[in-house]
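A single protein chain has been omitted from the complex, and every remaining protein chain is retained in its original position.
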Amino acid sequence: MPARLGDLVARLGGELHGDADLLIEQVASLDKAGPGQIAFLSNPRYRGALATSAAGAVIVSPGDGDGLLRPHIRIRNPYLYFARVAQVLNPEVVPAAGIEPGASVHETAQIGVGAHIGAGAVIGARAVVGDGAIIGAGSNVGDDCVVGAGTRLYPRVVIYPRCVVGVRGIIHSGAVIGADGFGFARDAEAHWVKIPQIGRVLIGDDVEIGASTTIDRGALDDTVIGDGVKLDNQIQIAHNVHIGEHTAMAGCCAVAGSTRIGRRCMIAGAANIVGHLEIADDVMVSAATLVTKSIVSPGTYTGSVPFMEHREWSRNFARLRQLDALADRVRTLERQLASLQSIKED
Amino acid sequence: MPARLGDLVARLGGELHGDADLLIEQVASLDKAGPGQIAFLSNPRYRGALATSAAGAVIVSPGDGDGLLRPHIRIRNPYLYFARVAQVLNPEVVPAAGIEPGASVHETAQIGVGAHIGAGAVIGARAVVGDGAIIGAGSNVGDDCVVGAGTRLYPRVVIYPRCVVGVRGIIHSGAVIGADGFGFARDAEAHWVKIPQIGRVLIGDDVEIGASTTIDRGALDDTVIGDGVKLDNQIQIAHNVHIGEHTAMAGCCAVAGSTRIGRRCMIAGAANIVGHLEIADDVMVSAATLVTKSIVSPGTYTGSVPFMEHREWSRNFARLRQLDALADRVRTLERQLASLQSIKED
Partner (left out) sequence: MPARLGDLVARLGGELHGDADLLIEQVASLDKAGPGQIAFLSNPRYRGALATSAAGAVIVSPGDGDGLLRPHIRIRNPYLYFARVAQVLNPEVVPAAGIEPGASVHETAQIGVGAHIGAGAVIGARAVVGDGAIIGAGSNVGDDCVVGAGTRLYPRVVIYPRCVVGVRGIIHSGAVIGADGFGFARDAEAHWVKIPQIGRVLIGDDVEIGASTTIDRGALDDTVIGDGVKLDNQIQIAHNVHIGEHTAMAGCCAVAGSTRIGRRCMIAGAANIVGHLEIADDVMVSAATLVTKSIVSPGTYTGSVPFMEHREWSRNFARLRQLDALADRVRTLERQLASLQSIKED
């Protein structure tokens, strides 16, 4: 889906410098781009790569455009602009509307105009699939679910009964939405008695959910994923969690039950957040950090350990078992030294 | 499925105070419950919430019931009782018995009375599906597997050949039971040669397995999950692991090969247990802890690091690389000070 440089600017804005008729076939990185491709420069560190790039055109900030002879587009946020150009050049491949052979659609389900139901997909009783939604092959939309207009489920997604997914969402393969939360009471013999999980999962609009991510239904109330949230692969969201609008979470994070995460947070990969916490808006959590207390202020929070060559690690980390004793010894030294000094001054 | 308060007590025990005819429609939390709902108080910390709750009835301990005017049930373990009330009010929704169109059931498979085989499910040769078992849409029960009576597989579960699941189990979507354990020998060129994994997975009765949890088959012997074990989502159980009866494990834990975990253990989320260990009965492991040695005594074991504001973390955790040197410096100081003191005393 190639586009003229001039047409891109007409559609997406920015200041065109150079040949408006240049045909752009694809986006690429500065170092890999060829004549028919457009790259971007957002970090001044890569100005050297710009000079040597074979890219037919580039997207740059106004400052980086000064004196640039190559065809380019000047815009305040080149990376964002690049994302939009990439979308124009790479429209989503969508399957034809209709219900494929081998799909099972309950007679009481409502299927919207232009929706696609893939081979082997199952749509439950009273489920509603919005206009233009795509239900991938082998996906399962449970009884009484709602899947919003334009939302795409890739193959083999499972949505348990009564859950709601907003419009324009993307759910990748293997994701499981609405399985039972992990809730049990212990009886006198230390056997676990299941607490029925009667809440739902409510997912807002423009949400993307990664492959094999699991979001459990609420125990009594609902698990809620706000508009614009982006969840990467293999994330685990426990029952009753709330995730605020436009928060992004990288792969393999886990959030335990009833925790509320604010808006616009960025949680790096493999971070874990324990249950019943409140995380403020605009919080950043670093990779592999375990969050064990509520966070009330925006900022970046970290709790990982440095890795080392194994022998060095053994030497240093064994000391962790004696850290409290070491602190006591330092306090003792301080007292003794103070006592020596006071004697000397006498 | 509403019930009279008196009928609940007749069925589940406890001491009724107030109107036996009160119709209870649903369970709810103290702060959200309305007139037709029943809540519980198990932690005296929430007595304030009890006073202001609009719940039609409550479940309380005998002590908390003193002087309570609202209809209530007194019982020693209110939370456990609440679980049982929730089960009565929320009976599981089960699909009709029979084999749905599009399921593939091998001619040598045995399907029990009242069992349900969902659309697109595959039941292998000589597999046995017990009475009243539910095999969700698109699930796969391999050749020579046994799925016990009353066990439910939600959609898209895969059980590899020869594995056994006990009665009254629940396996959530995306779980994979019996894939090959990770076993290879290295040849002279450092290429990996696969060791066939010829063991099975044996799962006891009353076991619940979460969404996208994976339990590998044994290498030579079997991987064994005891009766009453509860596994949350995205847990990884490697080959030859044994998990004792009534142990519970929260989301994203991993247990490496051949480790044996005792009975009634509670393993918090994202904990990892390395291979070839023995963990005693009644052990609790805290969230995100890496267990690297066997544990012989009951108790709680922890090994996570505190998280901090990022700058504070940088300052403190950089010191971990110098911890051994710091301990050496403290020892040197102690010697020097002792020497100074002895001189002074001379």
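Every chain is named by a letter (A and B) in the order it is written, and numbering of its residues begins at 1.
Just so we're on the same page, contacts are C-beta pairs under 8 Å (C-beta built on N, C-alpha and C of every residue); 3 or more make two chains touch, one makes a residue touch a chain.
It should be emphasised that the depicted structure is a prediction, and the values quoted were computed from it without experimental measurement.
Of the residues A:Asp64, A:Asp180, A:Asp216 or A:Asp232, I need the one that contacts the missing chain.
Missing-chain contact among the listed residues: A:Asp232.
For the chain that's not shown, point to the residue among B:Met1, B:Leu69, B:Ala96 or B:Ala185 touching it.
B:Ala185
If I consider the whole complex, including the chain that's not displayed, which of B:Ala54, B:Leu68 or B:Leu337 touches that chain?
B:Leu337
Please pick, from A:Ala20, A:Leu80, A:Ala190 or A:Ala280, the residue that touches the omitted chain in the full complex.
For the chain that is not drawn, the touching residue is A:Leu80.
In the full complex, which residues of subunit A touch the absent chain?
Touch set of subunit A with respect to the missing chain: 26-29, 32, 77, 79-80, 82-84, 86-87, 90, 92-93, 100-102, 118-120, 136-138, 154-156, 170, 172-174, 206, 208, 210-212, 228, 230, 232-234, 246, 248, 250-252, 264, 269-270, 287-288, 304-310, 313-314, 317-318, 320-324, 326-327, 330, 333-334, 337, 340-341, 344.
Residues of subunit B in contact with the chain that isn't shown?
For subunit B, the residues touching the absent chain are 102, 104, 120, 122, 138, 140, 143, 156, 158, 160-161, 174, 176, 179-180, 182, 184-188, 190-196, 198, 212, 214, 216, 220-221, 234, 236, 238, 252, 254, 256, 272, 274, 285-286, 289-293, 299-306, 308, 312, 315-320, 322-323, 326, 329-330, 333, 336-337, 340, 343.
Just so it is clear, only the chains that are shown with their structure count from here on.
Report the inter-centroid distance (CA atoms only) between subunit A and subunit B in whole Å.
Computed from C-alpha means, the inter-chain centre distance equals 25 Å.
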